[in-house]
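One chain of protein is taken out of this complex; the other chains stay put.
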Amino acid sequence: MKHPLSARAWMHRDLGFAALLVALGGAGLLDVRFGDWRPGPGGGNALVPAVAYSVLLAAGCVIALGRLRPGWSPDAQRLHVPVGIVAGALLWGGAFFLAVRHVGIGVSTTVLIAGAIWALTPPVDRRPGLIAVIALCSGLAFWVVFTQLAPILVASPLLF
Amino acid sequence: MKFKHLVLATSVAITGAAGMAAAEFPSEQPIRLVNPYGAGGGVDIAGRILSSVAGEFLDTRVDVISIDGAGGQEAINLVRDAEADGYTLLLTDYGPLVTTALREDVSYDLDEWVPLVQITEVAPVFFARADGPLTDMETFIEIARDDPGGISVGHGRHLSVPHLPLILLEGVAEFETTHLPTTGGAQALSFVLGGQVDAGASVPSTIAGGVGDGSLVALALATADRVEALPDTPTLQELGYDVVLPAWYTIFAHRDVAEERKAVLEERILEALESPSAQALAQRSGTDLVLLGMEDSMEAYQTTIANLEAILADIDED
Partner (left out) sequence: MLEFLAEAAALAFTPQVMLFALIGLAIGVTVGAIPGLSGDMAIAILLPLVFVMDPVPALGLLVGIYKGSMFGGSIAAITFGVPGTAGAAATVIDGYQAKLNGQPNRALHTALYSSIIADTSSDLVLIFLALPLAAVALMFGPVEFFALYVVSLTLVAALTMGKVARGIAAAALGVLLAMIGRDPITGGLRLTFDIPALSGGIGLIPLLVGVFAVSEIIVQAGRAWMRRAERTVASIAADAEKSGYDVAGDRLDWRTFRSTLRATFVGAGMGTFIGALPGAGSSLAAFMSYGIAQRFSRRPQEFGRGSLEGVAAAEAGNSATSGSTFIPLFAFGIPGSATAALFGAALIMMGITPGPTMINDNMAIIYALFIMLIYANLFNFGISKLLLPLYSRLAMIQPHYVLPVVLGLAILGTYAASNSVKDVWLLLAAGLLGVGLRWFGVPLGPLVLGFIVGPGLEQSLRQALMLGRGDWMHLLQSPLAIGIYLGTLAILVVFGLVTRRRALHAKEA
C-alpha cells in the first residue's frame, strides 16, 4: 500500500539506505584490500568487484548529502508492506515447493492455492465454489505442465 | 527430458509396454543421460545420437538432460546423488569431471566413476586467420619465440579442453603467448576473425566452416592421428612436438551400480551406437564415433587423470 510518508520518515529511510550502501561498499573495499583474492591476469579477479564497491560507496555518499541539504522535499509516495505478509509469502513459497516435491504436485497445488486465496480474500467476498474451481484448475494445469510437458525432477511423491 | 510425451515417448512407450512383463534391466524407466553443458553443444549432440536410436537397443527411452550450473558440478552431483540403479548416467568430457576435481574441492573422488562407453574423441586444434602472418605452426612458434607474449591466443575457458594442449605445447616447444580466456569456441572464433586476437584454440566443429571457405587456417592438432574433418592439418606429433591430449566424450556410471547392470549397459549402448542408423546420424552431424568399451575407456580415463595431474602441477609451480 502506498502511503505518503512524512518528510522526516522519508529522510530517515533514505539516510538508512545511504548508510547501508556506504557500509557495504566500505566493507567490500576492505575485503578486497585485505581478504583472500587470487591474483590473476587482466587486473585480477578483484578488479571489477572493487570498482563496484567504490561505486556503491560514492552513491551512498551522494544520496546522504542530497538528503541533508536544506530545502529538500519528498518527491514520491513510498512503499509499505507489512512484515508479516513478506514472511508469510516466502514461507508459503517454501512450503509449496517442499509439498510439491514430497507430497505431489496436483494435491499440493490445489490445497495450498485454495488456502492462499482464502486467506487473501476479504471474508465477506469469499465464495468457496469459485475458490475451489480456481484451485482445482490450477492443480490440473500445473500437473499437466510440470509432469507431462516439462517434467520436473521430484523425489517419488506420495500422491500425484 | 522435457516434452517427452509430446515427442519420442509415444512410439517408444508402445514398443516398451510389450517388454515390461519381465522387469528386466533396463526397462522399468527411462535412462537419464545427464551432461554438464548447455543444450546444443558437442556433448549434447553426441548424447542425442544415442537417444535417437536407444528405443530399439536399450528397451527403454534415453533422455538427454543438460545441466550447466556450477561449472558442471550440478550435473555430476545429480548423477552421484541419484539411486545407483544404472538409470542415471553421466555424459561428459574431462573438463568438469577431472580438471575441476584436481583443482577445487568437489563432492566426489575420481575413482567413484566408472566409464562405460567412450562415444567420441574430440581433437583440440589451433587456428589463425588465413590472411595473417601465422600461416603454419612452425611460423607461429618462431614468431612466439622471438616476441614472448606477442601472440595472443583465444582458447575458450581457463583450463578447458583446448587450453591444456596450449600449455603443454608451450612447455615442450619453449615459447610464450598471451592466453586469452574466452566464453567458448564461438568467442575465440569471432575475435580471431575480427583480428583482435592472433590465433585460437578450439575443436574442429567450431572452425570447419571457416576452414572450408578459406578464411581460416587450421595450424595443428593435439591428437595422435589426423582427423577426418581436417584432413590436411598435421598433428603436433608429426611436427616433432609430443603433445597428444584429445578429449573424450564418455558415458560414466557411478561405481555403486551393480556390475551386471554396467555390463548390460556397456553391451547395449555399444550395440546401439554401432548400428547403421546411429552411424548415419553421426555422419550427418559431423561426429566421429570413436567407440571404446569399459576396459579401454577406463584406460583412457586413467591416462587422462595422470596427464592432467602432471600439467596442473606444472601450472601451479609457475
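As written, the chains take the letters A and B, and residue 1 is the first residue of each chain.
In the analysis below, contacts are C-beta pairs under 8 Å (C-beta built on N, C-alpha and C of every residue); 3 or more make two chains touch, one makes a residue touch a chain.
On a predicted model such as this, the values are computed, not experimentally measured, just so you know.
Here one chain is not drawn; of A:A9, A:L30, A:L68 or A:I85, the residue touching it is A:I85. Contact with the undisplayed chain is limited, among B:A208, B:M298 or B:L312, to B:A208. Mapped onto chain B, the footprint of the missing chain covers residues 1-3, 7-8, 38-41, 44-45, 48-49, 51-52, 64-67, 69-71, 73-74, 78, 103-104, 149, 152, 157-159, 178, 180-183, 186-187, 189-191, 193-197, 205-210, 212-213, 215, 281, 283-286. Listed here are the chain A residues that touch the chain not shown: 1, 13-14, 16-17, 20-21, 28, 37-38, 40-43, 45-49, 52-53, 55-56, 59-60, 62-63, 66, 75-76, 78-82, 85-86, 88-90, 92-94, 96-97, 100-101, 105, 109, 112-113, 116-117, 120-125, 130, 134, 138, 142, 145-146, 150-153.
Criterion: only the chains that are shown with their structure count from here on.
Taking the mean of the C-alpha atoms as each chain's centre, chain A and chain B sit 39 Å apart.
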